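A single protein chain has been omitted from the complex, and every remaining protein chain is retained in its original position.
A and B label the chains in the order they appear, each numbered from 1.
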Amino acid sequence: MIPTAMYIGLSALLFTIGVLGVLLRRSALMVFMSVELMLNSANLALVTFANQWQSVDAQIMVFFVITVAAAEVAVGLALLVMIFRQKRTTNIDTMTSLKG
Amino acid sequence: MLARLTNAEQLMMQLSWYIALIPALPLIGFLLNALVVRNERANGLLASASVLAAFGVALYAVVDLAALPEESRRLTVTLWDWLSVGNLTVSMGLLFDPLTAVMVLLITGVGALIHIYSMSYMHGDARPARYFAYLNLFVFSMLMLVMADNLLLLFLGWEGVGLCSFLLIGHYFDRKSVAPGIVPSEAAAKAFVANRVGDAGLILAMLLIVSYFGTLSFFGADGESGFLNKATEVSFISVNVSILGSIGVVSAIGMLMLLGVTGKSAQAPLFVWLPDAMAGPTPVSALIHAATMVTAGVYLIVRTHIIYDLASDAASWVTVIGGVTALIGATAALTQFDIKRVLAYSTISQLGFMIAAAGMGAYTAAIFHLLTHGVFKALLFLGSGAIIHGLHDVQDMRRMGGLRKSMPTVYRIYLLGALALAGIFPFAGFWSKDEILAHGWYFAQDYNITIMLIVSSLFTAFYMGRQIALTFGGEARDEDLHPHEDLGSMKWPLYLLAGGAIIAGILNIPGVHWLHDWLHPVLHEETELFTLSMGIFATITTLLAAGSGYLGYWLYNRMDRSQIRAGEEDPAHYYLGDIWKGFELGWGVDYVYTRFLVKPYRAFARFMYRVVDQQAVDGILVEGTAGLVGKLARLGAGAQNGNVRSYALVFFVGVVIVVGYVVFGA
Partner (left out) sequence: MELVLFSVTAIVALIGAVAMLISKNAVHSALFLLLNFGAIAVLYLLLQAPFLFAVQLIVYAGAIIVLFLFVVMLLGAERDEDEASNLRWQTPVALVMAALLVGEVIYLLMTPATQTVGEQAQSFASPTQIAQSLFSTHLFPFEVAAFVLLTALIGVVTLHQRRS
């Protein structure tokens, strides 16, 4: 039996790596991928606790997370493609219309 | 003490509401002139008429007063309760007793003449409505001063005349300088500030009176409850003045009032404003600085004479200041070359006579001199106005000369005034001045002061002789001047005043002392016996004065244009050097004030303006705050750079903090 703490620790580490990816990478695609990583780390934590408390509901929650994540990726990438058509670059630092 | 009033007398008091008309009429004149009337001729007529009417009412009141038995000669009227705070009640009350009566007659009488003179003199002035309005306001304030039945109302008038003299001295406020190199607006400010310093003393005296007597009323509603009645009761109480030791209450009050008097009546050391006040129009100088405002101090002392009777140390201070001032004024008047400045310093000197007389207990003599001086000084000022007018605004005597030929009427009138001032028998000044000297020598036996006064009177005669010589004697020294005598309606006031200068002496001739008897109910002075030795004393002093007067005339009459030139020093400067210069500068008092008070204060004000106001307040506090807010805002706006990554970073920082709180804190 493995202590819960180790799984949670792993989840936290993956989450942090995902955050760093969001903050430090400038390509929109890389940011997306990092977000997926973050989602996965959260899923991992959920499954860990599902196992600890013998709960099905948590796993079902993970199921839904995955579903919504898939939908979100689809739409997000579609938007990204549209933006790329306009700006010819995926560098998010150039997308500053919300400035001020 | 006055007896309790009988029913008849109380009835009389109720009917005497009309004395309120005396100050009311000039007040109405002021309001109309200030707000409604805009025509120059109408301004002048209205102003003169209001003062004349007041004079008429005053005459009627005098007749009324004379009809009353001597012990109850006082008309009073209480218009309304002014203020009522705790135990102190002050009413808007006027009184009319013999002392007030002579002051009122002087103020309205000479005042009316000066108003009439002004109509001609100020013809063509840029701001006639303002002038006549303030002249009326001045008369109103002065009347309130002398008719007040309590010290606070007197102070109202006191401040009012100070204000009006500020306004009137600064009548030419848009000019950079008037003849002797004085800026009118600065001269006005100087007058006001010097007065203010004195006023502080008067206010402190009022506070003392309130705390020890509980009332500021002179005689109270029933004639017996005022602080003057109760003064004897507290004469033994001492006030502790911290490190200075303790002093009797009455003495303290007396000395503090003296401070107020030195400011208002231009005594040492606060006389510096009066010579500069010549920057105002000449009729203003006549009214305010000869006949009326400056005499307010003398009136105050005489009205509250009981205080000085009880406090001999305060009284001796009064005398000393009066004597010293008389000397300073006389020596300074010797050296001036501006025609009005001579008269200004002469006024200071003569006020010193009056104050010294009051200090020595010769109250009637002081009032007598006040009246005669009012007449002949006004005459001299108006005469000098005629000269200045005839020479088209030249005031420097070094440029005059030989005017007796081109302005004969003025010459004769002026000579009359000069003889009166010098105290030559039988003109007005002789009687009043010699009464003061006689009292000082024989009754008060204050020899030092009396000698100072005698020396001053010798100088007085000398400088008047000098002035006559420089102005009227010799030959004309400046070809550019074309004097012409064009008196117009100025001559009637001049003639009337000249008549007064001749006969005013009979008010109080020894033996038939009408003024003394008239003022007796108020002043309670014993009649002084007139002895032969006093007569000889008077003759000697007068002969000495006449001699020095003629000496002055003779010395300066001989000089011609080679010795007296505009812009150059008086020939006497050659012989007396720095002493002469010291006299000319009023013994350096003004210099001390300017150098050690005014200049540092001005530098301080400039500092406050440039550094504190402009740099600190405007720069740092106002613009700095705005700039700081702007910078902070710009800094804050930097957070909205539109970059998603930085927003995400902020998110993340928040997450770290919250997690930290949950983990470590809660």
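FYI, a contact is a pair of C-beta atoms (placed from the backbone, for glycine too) under 8 Å apart; a residue touches a chain by one contact, two chains touch by 3 or more.
Keep in mind it's a predicted model, so treat the numbers as computed, not measured.
Shown as candidates are B:63, B:532 or B:663; the residue that touches the absent chain is B:663.
Residues of chain A that touch the chain left out of the display are 1-10, 12-14, 16-21, 23-27, 29-30, 32-34, 36-37, 40, 43-44, 47-48, 50-52, 54-57, 59-60, 62-64, 66-75, 77-82, 84, 90-91, 93. One chain of the complex is left out; on chain B, the residues touching it are 643, 645-646, 649, 652-653, 655-656, 659-660, 663-664.
In this text, only the chains that are shown with their structure count from here on.
Rounded to whole angstrom units, the spacing between the C-alpha centres of chain A and chain B is 94. Only residues 19, 22-23, 26, 31, 92-93, 95-100 of chain A touch chain B when the two sit together in their complex. Contact residues on chain B toward chain A in their complex (touch as defined above): 637, 640-645, 648-649, 652.
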